[in-house]
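One protein chain is absent from this view; the other protein chains keep their places.
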Amino acid sequence: MSIQEDDFDIGVEHLRLKSAGNGVGAIVTFTGLVREFESEPKSTDFQRNLSTLTLEYYPEMTEKLLSEIIQQSFDRWPLVAVSVVHRVGSLKPNDQIVFVGVASEHRIEAFQAAQFLMDYLKTRATFWKKIEADGQSHWAEAKVSDNVAAAKWEG
Amino acid sequence: MSIQEDDFDIGVEHLRLKSAGNGVGAIVTFTGLVREFESEPKSTDFQRNLSTLTLEYYPEMTEKLLSEIIQQSFDRWPLVAVSVVHRVGSLKPNDQIVFVGVASEHRIEAFQAAQFLMDYLKTRATFWKKIEADGQSHWAEAKVSDNVAAAKWEG
Amino acid sequence: MINLLFFGRLSEFTKDVSQSYECAGESMTPLIIREKLTLESKALGQELSEPQVLVAVNKMIVKWDHIVRDGDEIAFLPPVTGG
Partner (left out) sequence: MINLLFFGRLSEFTKDVSQSYECAGESMTPLIIREKLTLESKALGQELSEPQVLVAVNKMIVKWDHIVRDGDEIAFLPPVTGG
């Protein structure tokens, strides 16, 4: 698990998961990218050109939360390895933001765990996005759809 | 889409998906690997050491079926790009067998489409695995769990 | 001439059976050919009669009573196991 300003290399991350142990039959990865267009909050048609995305986090607490989320994924599914990388600082359109990779014996648990990790990361890990678009900046709003996605893993 | 004897490079495939168009915010990849142990059919505890996995296919028909499956994923979800690579011929433990990559605006459809593609590929694309383990060879049996997984996309 | 293809586990049972049939004007279907093959190898006939086995003519999945013509390619397909 890593929180870093530097970019990450999917090939390197994938190789690490592939080499994680005997019996890996499935690797699922998720990569989140900065999109070039930013929908106006509360509007579906007006879009603005994003110039910079700045990611803030809470040092130490964010690492601890990510570790807990990763631990939960191991508690829920028989996984061989999990890798999470989240970038912070200043990013540009098409930059990579986040990587989640899961290696397991079979594909079902790898897909499930990767989705779980992303849903929990999106709603529980202390990162905040500031968006600069068309010369104005605002903090991103939390999405109801992310809370709905995370809620389905409860209970 | 490609059916090939050669190995594939996740970094290259990922870059291709990342560059597929404006607005890509999510990339999900699945990679299937040859596992070092082969469970005996109809037994859960006896395992054999796999030495070679040979993948047979039906030239032209397999390409056509894969194209249809990919088209269906575009019909079902708003995707930006899909990539499918399947190897054939003789493979060894830990070798890569199959790659499915999906690029889309948001993560939900990328995860769903990648699972759909794998479920359909596993149950509809004309590939057959021959397993050599502990000096004996046999053809892999189709898995009920794959049919169950594919059936959930119907109706 | 109708060419026959056997994939996966089916290929293990085809050592002593015809790999093609002359189509001498008579109306031919995969079902009739399966019956002819069963006379040549009972083991192959049993395998081909498994309900999960599909048949393709010219690389399209068809029903077993599909009419085949001279020059067609018939492929017998056991359950797929790729991925």
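Odds and ends about this structure:
Which chain is which? They are A, B and C, in the order written, and residues in each are numbered from 1.
By our rule, a contact is a pair of C-beta atoms (placed from the backbone, for glycine too) under 8 Å apart; a residue touches a chain by one contact, two chains touch by 3 or more.
The shown structure was predicted, so the numbers you read here are calculated from the model rather than taken from an experiment.
For the chain that is not shown, the touched chains among those present are A, taking the whole complex.
Within the whole complex, the absent chain has one touching residue among A:28, A:79 or A:118, and that is A:118.
Note that of A:8, A:57 or A:116, the residue touching the chain absent from this view is A:57.
Counting the whole complex, the residues of chain A in touch with the unshown chain are 32, 55-58, 60-61, 64, 86, 97-98, 118, 121-130, 139-143, 146.
By our rule, only the chains that are shown with their structure count from here on.
Using the contact threshold fixed earlier, the set of chains in contact with both chain B and chain C is empty.
Distance from the chain B centre to the chain C centre is 27 Å, each centre being the mean of its Cα atoms.
Residues of chain B in contact with at least two other chains: 32, 118.
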